[in-house]
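Comments concern the structure below.
Left out: one protein chain. Kept in place: all the others.
Then we have chain A:
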Amino acid sequence: MDRFVWTNGLLEMNETLVIQQRGVRLYDGEDKAKLDVGVVLLSTHRLLWRDQKNNECCICIPLSQVIFFEEQAAGIGKSAKIVVHLHPVLENKEPGPYQQSKYSYIKLSFKEHGQIEFYRRLTEEMTQKRWENTPVSQPIPTGVGPKAGRTRAVGIVGIERKLEEKRKETDKNISEAFEDLSKLMEKAKEMVEVSKSIANKIKDKQGDITEDETIRFKSYLLSMGIANPVTRETHGSGTQYHIQLAKQLGDILQAPLEERGGMMALTEVYCLVNRARGMELLSPEDLVNACKMFESLKLPLRLRVFDSGVMVVQLQSHSEEEMIASALDNVSDKGSLTAEEFAKLLGLSVLLAKERLLLAEKMGHLCRDDSVEGLRFYPNLF
């Protein structure tokens, strides 16, 4: 509260009133200020407070003194508050209601509500910082010079401004550098449109184009990566590429799967494989299609889809019952577990841990406790 200064409450030339709210009591940190309930006013430049019963009593603080502020929800018998954290006292500060304070924050207690709108407006003003554009001279009860407004531009605000300018510069540089890429992207878009129209033409004119031409067009499309409507239907038989890829995955994934207890989410597989390849990265579609071939190629891996849609690759030798039994043991041990706790316990990802718990619940071994604290699983004692 020692940052506040006495004021006559009149607005300066470039200063505009943004919002005011009655029924506000000020707090110096945690203690009630030795002032009554009053009206709090927010202007483009300052935060003011006037005593409701005695209009002569008016104090203010420049918005530049505010570091940050936060809401404090209402409680039983307590009104909602906004806590305003302030910069340290300035040396040449005007006299105010408090000479000193052990707190560096104040609170506005809204006894007649209005805190939501006030908070919103305060946020706006603090973001826009309109006082920087139109610095006003300090209200002059004791004739301090106009420079006082300017000096606040140096210091933390000045540093922040410099950082902001630097950031804008970097932004501009980067956009310039990528200008060429965006031109390329536009060209690529045109290419895609062309190939799509060709694909449609093939679909429509089936029978009018000769075998040769069709094959030629199809190969063009494949090389561009466009899904040809014709081959999509015959997708079940798979392409050579996917078959080879599946075999390769079978080799690569053995060790990692065993490390992770026999199961990995498809996203983990994607990251692992692409990181290993370095170049010629796989697309997600290629990965999924390759994984779908595991069974038909008699590889020891399987692609599995859970009810929730999560896809995992698991070792064929992976035993579901074992997993569930061990899950039940873990939960019983600890009384109850959340998915996060279970994941930590087993060194699994949270996603897989949750799937396992859900599966156990489906089998009737676990039951759930859904509350504001989160989702916990208990052994099914029912």
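A few notes on this one:
Please note the rule applied: contacts are C-beta pairs under 8 Å (C-beta built on N, C-alpha and C of every residue); 3 or more make two chains touch, one makes a residue touch a chain; residues count from 1.
To be clear about the criterion, contacts and distances are computed from a predicted model.
Missing chain, UniProt protein name, picked from "Mitochondrial import receptor subunit TOM40-1", "Protein transport protein SEC23", "Vacuolar protein-sorting-associated protein 25" or "Geranylgeranyl transferase type-2 subunit alpha": "Vacuolar protein-sorting-associated protein 25". Only one of A:L10, A:L181 or A:L381 touches the chain withheld from this view, namely A:L381. From the options A:K93, A:K129 or A:R368, the residue with contact to the chain not on display is A:R368. Seen from chain A, the chain kept out of the figure touches residues 336, 361-362, 364, 367-371, 376, 378, 380-382.
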